[in-house]
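Structure below; questions to follow.
In this view, the complex is presented without one of its protein chains, the others remaining in place.
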Amino acid sequence: MSQTGFHGVFPYLVSPVDAAGRVKDAVLARLADDLIGAGVHGLTPLGSTGEFAYLNRAQRHRIVEVVVQAARRRVPVVAGVAATTIADAVEQVKAYDALGVDGILGILEAYFPITEDGVVSYFTAMANATTLPVVLYTNPQFQRSDLTLPAIERLAGIDNIRYLKDASSDTGRLLSIINAVGDRIRVFSASAHIPACVMLIGGVGWMAGPACVVPRQSVQLYDLCRAGKWDGAMQLQRRLWRMNRIFAKYNLAACIKGGLELQGYAVGAPLPPQTALSEAGRAEIRSVLADLGALATTREVM
Amino acid sequence: MSQTGFHGVFPYLVSPVDAAGRVKDAVLARLADDLIGAGVHGLTPLGSTGEFAYLNRAQRHRIVEVVVQAARRRVPVVAGVAATTIADAVEQVKAYDALGVDGILGILEAYFPITEDGVVSYFTAMANATTLPVVLYTNPQFQRSDLTLPAIERLAGIDNIRYLKDASSDTGRLLSIINAVGDRIRVFSASAHIPACVMLIGGVGWMAGPACVVPRQSVQLYDLCRAGKWDGAMQLQRRLWRMNRIFAKYNLAACIKGGLELQGYAVGAPLPPQTALSEAGRAEIRSVLADLGALATTREVM
Amino acid sequence: MSQTGFHGVFPYLVSPVDAAGRVKDAVLARLADDLIGAGVHGLTPLGSTGEFAYLNRAQRHRIVEVVVQAARRRVPVVAGVAATTIADAVEQVKAYDALGVDGILGILEAYFPITEDGVVSYFTAMANATTLPVVLYTNPQFQRSDLTLPAIERLAGIDNIRYLKDASSDTGRLLSIINAVGDRIRVFSASAHIPACVMLIGGVGWMAGPACVVPRQSVQLYDLCRAGKWDGAMQLQRRLWRMNRIFAKYNLAACIKGGLELQGYAVGAPLPPQTALSEAGRAEIRSVLADLGALATTREVM
Partner (left out) sequence: MSQTGFHGVFPYLVSPVDAAGRVKDAVLARLADDLIGAGVHGLTPLGSTGEFAYLNRAQRHRIVEVVVQAARRRVPVVAGVAATTIADAVEQVKAYDALGVDGILGILEAYFPITEDGVVSYFTAMANATTLPVVLYTNPQFQRSDLTLPAIERLAGIDNIRYLKDASSDTGRLLSIINAVGDRIRVFSASAHIPACVMLIGGVGWMAGPACVVPRQSVQLYDLCRAGKWDGAMQLQRRLWRMNRIFAKYNLAACIKGGLELQGYAVGAPLPPQTALSEAGRAEIRSVLADLGALATTREVM
């Protein structure tokens, strides 16, 4: 649980895109800047919340570029690379590396089932295409391939595969991974786990969409966990969890974008045919953000 | 069950791509030509077997172009359009329409769950982008969204949505669809159904990968069904089903590509990290093709 | 598709039980008698529709006894035996054999996952406990174990295991079974398959709850299929399928019991905490039964 290397709160950034398909640079840059101001430890464009699955190559590239420039090396930027083929993954890795990111979040999309050898060859090729640290990302809820423990053990032998983010809701799986390869791979939580629990069992932080709308509270929770102040941590965790569960009821990107809109960031709705947050959803999120003091941060709409 | 409109056997074409990512035009054109020679009623590039999920925009475009040119209007070409966003789907529809295809096979890819309204808006936009007939395609086994009966009923109201291909293994679902919208939507089988059963209940044919390697036998089965010669149809169907089930054990693209290689088409392996057919798989497929007299068609390797 | 051995339409009988837990003998006997009068080829007490999972040993025993007596050897009675342990299964088989049943429908209930060896040993022990023919029954939708093709192939070697009823909705699975062991095992359809399709591919009939409320129409469909009159068969099948799909929307036992109540059989509701058919469900079933002419058979309520 060292403080060197990636650690702490990495918001999964939303991807604001206008009706014509253009990335809304200014609002994205302002969001990145504000999150850094709120104390987050890193930024992750092109995670699930970032709708990587809905963006074309040019949009993805521009989003990474804007975030890297906005971050100005104050915190590390770990960009998501999702692909179905090795060729596409390697190309993206090289492109984002050239843009100046600090790490790669590796995601394997699949259509047909894929063998363990196929999974290992994909992430190995991705890691070999860069000297940057790679975070393995698995989300069995939304992705059609999964990282089994044997595959993770094989990948842990690659020098620059150094982190893992698991978005299953099975926290015991994380402890099994830490037991098996915890000396070589550090584990990040996702919004489907209780971050305080993941910190307790040896995690180093979390990469998650909700941190976009409650960055200060997230950092505070991280600090309490790091300090071993578990009673205080749980008090805060309980309140934040309420929000998490509301988010889980709706399309995640629609929720985070909806919450940011309420906070004055004109990030828009998720890309069609995804639909914007319903009125009921907006009301629920407004209420929980108000309870958490997370509407008070509102600034003027751009 | 009229003979006007799309009907009969539409092989799902494989997508031969070399190690540098270039489409292997000649082998694809020869395959298309030979299939037409064997009597198939249409060609479908960019279905599941066509690895649409593994190809970039340029590769997809070239494949459709090659197939349209090879077909020389002898049979209709129905090209697969798969996307997560409406914008991308519409763009592909227009591009393939301009290339001269005769119909669009519409596929919705999803990451987050999608509402029925979202599903309907996606296929509606696709249909509105062209005057060509649209085939709805749903494959609940591999895709993260599904076409429910209420969604299909709404989509049946769009003029040029005229066909559906269902790749579930639930044949009763097809009869429910025919009962509900059979006057407006014609149903194609997939390799997960028994084609003879789908013909019996009112289907108009099948779109499937295995027809690439047994085109003549597939056409013969179709003719027997059309003629109401059910005993003969079932005799042939039982033998073909054996092959289908072997294919179901392996990655479908790997199987069809492997079978075509055995028949002398240098289509190569599926795109990495998918893996080529194993030796055991090759042996099994060689044996079943030999039984069906489908190796006798072998010509020289290109 | 021989006419010797079990074949044709076997209604899955409901289990009428009063509030005190007593089997309602008279209504059950009258239903059995009327079904035989309507031409069904056999009777199956204690299938899924018979709520075997909700009845204690004494209730099960009484139900089998009443049905055997009502049948008076006019048609075969095939009684369901469901258990989690071999000991319990063997005891039930012997008890029903002593009551004079003509066959056993074998069902394996499970809590923990069970190995193929465990599955095979269970059905083997059941078959060895009697000289009666055994029907293997698998319903992957509701049961926690399934009969794989390799397990079925092993069980086909047991002399008195002679039939299989599969309640998956995957009709292709039935053809694979027929291809593999069709010379030793005859296949019955369930209400999740389209009976006409199962007849086409070589099935010998169906065991299903809906036949309780539409026995004459079911027998007519069977006769059309047997005579190879597929056009007429499909015309009738389409109308019956509409009913099947309504039934699939609700608890199956509640539906069949509700339909029988509408026809004048006071069979009551399914056992609590299962709930009776809703008013909406009753209305839907009344309408479809009227369309099929299946309310015209109504007699006075007992």
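We call the chains A, B and C, going by the order they appear; numbering starts again at 1 in every chain.
Assume a contact is a pair of C-beta atoms (placed from the backbone, for glycine too) under 8 Å apart; a residue touches a chain by one contact, two chains touch by 3 or more.
None of the values given here were measured: they were computed from a predicted structure.
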**Q.** Neighbouring displayed chains - absent chain, whole complex
**A.** A, C
Q: Decide which residue listed in A:14, A:53 or A:196 touches the omitted chain of the complex.
A: A:196
Q. Looking at A:145, A:217, A:244 or A:274, which residue reaches the missing chain?
A. A:244
Q: Touching the hidden chain in the full complex, which residues of subunit C are there? Just list them.
A: 21, 48, 51, 53-54, 56, 84-88, 108-115, 117-119, 121-122, 125, 142, 144, 251-253, 270-275
Q) Which subunit A residues touch the hidden chain? A) 169-173, 175-176, 178-179, 192-194, 196-197, 200-202, 228, 230-231, 234, 237-238, 241-242, 244-245
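Following the convention adopted for this analysis, only the chains that are shown with their structure count from here on.
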Q: Average the CA atoms of each chain to get its centre, and name the chain whose centre is farthest from that of subunit C.
A: A
Q | Turn needed to bring subunit B onto subunit C - CA fit, degrees, nearest 5 | A | 180
**Q.** Whole-Å gap between the CA centroids of subunit B and subunit C
**A.** 37
Q: Averaged over CA atoms, how far is the centre of subunit A from the centre of subunit C? Could you give it in whole Å?
A: 51
**Q.** Per-residue multi-chain contacts in subunit C, two or more chains
**A.** none
